[in-house]
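Heads up, one of the protein chains got dropped from this complex, but the rest are sitting where they should.
Right, subunit A next:
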Amino acid sequence: MYTDLLFNLVRRELKLKYKGTVLGFFWSLLNPLLTLVTYGWVFGVLLKSSVPHYTMYLMASLIPWNFFSVTLTSSVRAYTDNSTLITKARFPRVILVYSTILFNGVVFAMTLLVVMVGMYVFHIPYTLRLLMLIPAIAVQLILSIGLGGILAAMNVRFHDTGHLVDILVMLWFWLTPVVYGWQSIPTKYVWLMSFNPFSFVVNLYQYAVLGQGLMVNTYISMGIIVIIVLIFALTYRRYASKIAEWI
């Protein structure tokens, strides 16, 4: 029954986002395209990145990253921005986190089409490896729900969380192989990347699109994601009923 609420909330956000704009969802394509061009210029041309098919590599990494970062910065406020709904209506609170992620997921799905077009433009062959996009998206969603859920609940108790996330997301970006290649990471430090769950996710996308080999220890990365989801599930079970009281 609450799936209707979920989809209605997503539908509402989508309608609000594009209402009154002439270009509609092209804005959602324009933003990553402009970032791509800028980063491509700075890292590909000026700093002469050694990554083969650099523009394509950037596309395959930056577009999932954009989805991830906007998911974190918006889901951290999923509860606090909807305090009226929380104190005036009864529904599973986590729906607000899901709807935030799903809404950004729809926008992401459209930008993913840009990646497909990019592959055509840069003569990257479409292979069966592309099927790896499915686990890549699945793992990203699971990680986003876990982290988003924890952060949203924390922000109810400590309003600092939102500000903290804004900063940490920026740092996280530079600590993940998005604009630089795995080759740039000194061999003795590569193992550290396994502890950054998003570098695992982005690695999956890079594999699907460009055949970039898996550089992380899958067990460690998956383990960390499982722990994050468990923390989310346990704290949510414990504190879900407190959200309306604390908000």
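Operating definition for what follows: a residue touches a chain if its C-beta (ideal position, glycine included) is under 8 Å from a C-beta of that chain, and two chains touch if they have at least 3 such contacts; residues count from 1.
In this text, contacts and distances are computed from a predicted model.
K.L.:
Looking at UniProt, which of "Aspartyl/glutamyl-tRNA(Asn/Gln) amidotransferase subunit C", "Cytochrome c oxidase subunit 3", "Glycine cleavage system H protein" or "ABC transporter domain-containing protein" names the chain that isn't shown?
P.N.:
"ABC transporter domain-containing protein"
K.L.:
Who touches the missing chain here, A:9, A:58, A:165 or A:179?
P.N.:
Only one listed residue reaches the unshown chain, and that is A:9.
K.L.:
Who touches the missing chain here, A:29, A:85 or A:130?
P.N.:
Spelled out, the listed residue whose C-beta touches the missing chain is A:85.
K.L.:
For subunit A, which residues lie in contact with the unshown chain of the complex?
P.N.:
Considering the whole complex, subunit A reaches the absent chain at 1-2, 4-5, 7-9, 11-12, 15-16, 19-20, 84-91, 157-160, 241, 244-245.
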